[in-house]
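A protein chain is absent from this complex, but the other protein chains hold their places.
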Amino acid sequence: MQLGLVGLGRMGGNMRGRIRSAGHEVVGYDRNPDISDVASIAEMVAKLAAPRVVWTMVPAGHITESTIDELGGLLSAGDIIIDGGNSKFTDDQPRADRLAPKGIGYMDCGVSGGIWGNQNGYALMVGGSEENVATCMPIFEALKPAGPYGFVHAGPVGAGHYTKMVHNGIEYGMMQALAEGWELLEASEYVDNVPGAIKSWREGSVVKSWLLDLLDRALDGDPELAKLKGYAEDTGEGRWTVDEAVRLAVPLHVIAASLFTRFESRQADSPAMKAVAALRQQFGGHAVVG
Amino acid sequence: MQLGLVGLGRMGGNMRGRIRSAGHEVVGYDRNPDISDVASIAEMVAKLAAPRVVWTMVPAGHITESTIDELGGLLSAGDIIIDGGNSKFTDDQPRADRLAPKGIGYMDCGVSGGIWGNQNGYALMVGGSEENVATCMPIFEALKPAGPYGFVHAGPVGAGHYTKMVHNGIEYGMMQALAEGWELLEASEYVDNVPGAIKSWREGSVVKSWLLDLLDRALDGDPELAKLKGYAEDTGEGRWTVDEAVRLAVPLHVIAASLFTRFESRQADSPAMKAVAALRQQFGGHAVVG
Amino acid sequence: MQLGLVGLGRMGGNMRGRIRSAGHEVVGYDRNPDISDVASIAEMVAKLAAPRVVWTMVPAGHITESTIDELGGLLSAGDIIIDGGNSKFTDDQPRADRLAPKGIGYMDCGVSGGIWGNQNGYALMVGGSEENVATCMPIFEALKPAGPYGFVHAGPVGAGHYTKMVHNGIEYGMMQALAEGWELLEASEYVDNVPGAIKSWREGSVVKSWLLDLLDRALDGDPELAKLKGYAEDTGEGRWTVDEAVRLAVPLHVIAASLFTRFESRQADSPAMKAVAALRQQFGGHAVVG
Partner (left out) sequence: MQLGLVGLGRMGGNMRGRIRSAGHEVVGYDRNPDISDVASIAEMVAKLAAPRVVWTMVPAGHITESTIDELGGLLSAGDIIIDGGNSKFTDDQPRADRLAPKGIGYMDCGVSGGIWGNQNGYALMVGGSEENVATCMPIFEALKPAGPYGFVHAGPVGAGHYTKMVHNGIEYGMMQALAEGWELLEASEYVDNVPGAIKSWREGSVVKSWLLDLLDRALDGDPELAKLKGYAEDTGEGRWTVDEAVRLAVPLHVIAASLFTRFESRQADSPAMKAVAALRQQFGGHAVVG
């Protein structure tokens, strides 16, 4: 089938390749003419036969909104837009509502897999109607990994981004668990061969996982991670996960703590710990007593 | 080679089978005569040609200590004892010290893999001397998974159990991260197909892992886990991990929180929350105000 | 001076008394005619001489919004509305914006002190213009405790409710710290006289605090808190505090954990711990192994 694809960056560019490899026709548009197949979104739309399917893979926020609105003006009844970016789930239904009067369908698709997705396939989490999912299934089949996993129709519009959000929340917690364990091994006088321990867990252990594989890979090149700073950005998904936990009264000790350690990693100095230091100074004098 | 194996329960029994399948001779002893190869530890030792290797796979604590001490009285200089149970790492060096005057070697081997190890191989984390590791390598080869992973000589005596302990700490954190994410998905009105979401992550996603596979497997039989109580024991390793974090001043937010949620799961009512309720009643009157 | 006061429940009723005791005239309105001074808000407004000041002390949410809108229709340029309820800080500026075209001023005032405020004075945290604060200062003076503390003009509109929100977040953390310590003392075999320990800290200790006083008071009547369930509601402020921490990338380990334990206290069974139990069953068989 045909697909219009807006956004050919690291993710979108790889996805174009993977979909084409599966035998589909992709008309890709990017602001960067060096990698774009067409000169404009309008030209992209013109090259697609109705009913059209267009996938947006651009940065979440204003660019996604304006791209979808531009597409809304160019597409026709019966066409479908799929947003595969990291949009917040609450943005999905409003988009669907804006497109519905024109008869344009909308789906959200959370995409996981990072730079490895091109090779391994992308995990896809889709929100939308049964009918629209069926229409676009060939594209999903092209992108997802081989085998029975890697795709879910999670629910109506919004369910895809929601599922991806929770996925990322879990990811934060798993990463932090691995990171804490590695730090403890490094700190201890009992274990000489920390990279070997991490590597050994890749088979047979309860913690075997892709993230563990990646940690082993990182340690292969830098056994004490000496080249790295302990600094981690967070993307919206981790924050939204905690916000949802608060909204729904779900206790999320581990995922919230994982998010907070990322916040801490970006602070040159901790204001809270200044306050703790101030209190200790107040009640204990200059010396450190309790 | 020959191996004496004390303890033929779920783990030990399976390990006997796996080692035998690799072509080694195992003389197994268990208190239960129905599954034991010999009538006593002494008979087991008598059936082994020196230099002997004996693996203990009995419950951590008194039973392991008394078993090792009994073996210490029966074995000879040049023999080796490997403890594969869930002993605390601080118990290992004292054992080695008790056995050393007799010329008996000691190694500790943390074993992961649960009931699946028989089929997939066990992840082995070993502490001991280079020489003793080399001597016992055929047994480790028989037990570990095929391929380059699943075995580490982590350091001197104690390093094996230490590495296993940290492994389990990480396991606690990963399990809790998955559990929290699943609870949030279940709580939300946005996602209809929660089991499908979990299943989809098994390929292509960042959180793909054996624990995720097992969660999917559990949901296959019980999509809302309705048959289970939210009750989780903890084994010593999780507690020791937190104790070590405290000793070494390593911040272990996620692993400690995972341990604490297990504690909470076993409380019929939370004393702390009674105190919170009492305080709210005191300052807010009967009604619930802040 | 004169004050209109809408809402004469536990808080509002006591506040009317305290303001009157300070020599001011309060015209109070409540839906309950038994405690109301007037039959309607309109009558209340009619009894006040311009420029009027009206304080709303009704449940946060729709009732507060509709009350303020009703007042907006009845008051005149130069009048002032103060909302003393537990509104979210983000609701304040929109209210001010709705009232501004009519020349009606708006202030927000977070009120702490619970049922003890009538006797001890209420801690007041105010957001609004310097001019409006000055106009209403006699009322604030009447409500606040004697002495130099208990009142702050925290900033422009919204600052009062924001300050109160953070106050409650801190309150959650302090309560949880006390509750955890009490639970540990109760659990330990080392301390016989737990209520005596709590009581002793009321003077000389680093943790002396009003919340500790209240815990001692609760234990006086029920030394093991046997009459209480470990169940705690949360009000909006705790949740908003965590939401703000997420928005502003402030690590709030303790306050978030305190909120989450309240969530847990209200769960008949923990879904997350069901998932943990499921995982343990999957990898460990029926028995509990790690």
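Note that the chains are named A, B and C in the order they appear, and that numbering of residues resets to 1 at the start of each chain.
Here is the rule we go by: a contact is a pair of C-beta atoms (placed from the backbone, for glycine too) under 8 Å apart; a residue touches a chain by one contact, two chains touch by 3 or more.
Fair warning: this is a prediction, and the values are worked out from it, not measured in the lab.
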Option touching the unshown chain, where B:6, B:45 or B:242 are the choices
B:242
Using the document's definition of touch, tell me which of A:132, A:163, A:176 or A:200 contacts the absent chain.
A:176
The listed residue (C:32, C:76 or C:193) that touches the chain absent from the view is C:193
Interface residues of chain B toward the undisplayed chain are 206, 234, 239, 242-243, 245-247, 249-253, 256-257, 259-261, 263-264, 266-267, 270, 272, 283, 290
On chain A, residues whose C-beta touches the chain left out of the figure:
10-11, 86, 114-116, 168, 171, 175-176, 178-180, 182-183, 186-187, 210-211, 214-215, 217-219, 222, 225, 228-233, 235, 237-238, 253, 257, 261-262, 264-265, 267, 269-285, 287-290
Quickly run down the residues of chain C that touch the omitted chain.
89, 112-114, 117, 120-125, 127, 144-145, 147-156, 158-159, 162-163, 166-174, 176-178, 180-181, 183-185, 187-188, 190-193, 196-197, 199-212, 241, 244-245, 248-255, 257-258, 260-261
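The rule we apply is simple: only the chains that are shown with their structure count from here on.
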Along the shortest chain of touching chains, how many steps lie between chain A and chain C?
1
Highest C-beta pair count, chain pair
A-B
Select the chain at the greatest separation from chain C, using centres from the mean of Cα atoms.
B
Judged by C-alpha centres, the chain sitting nearest the middle of the protein is A
Separation of mean Cα positions, chain C and chain A [Å, integer]:
38
Round to the nearest whole Å and give the separation of the Cα centres of chain A and chain B.
33
Note the residues in chain B that touch 2 or more other chains, in rising order.
114, 168, 171, 176, 178, 180, 183, 187, 211, 253, 257, 261
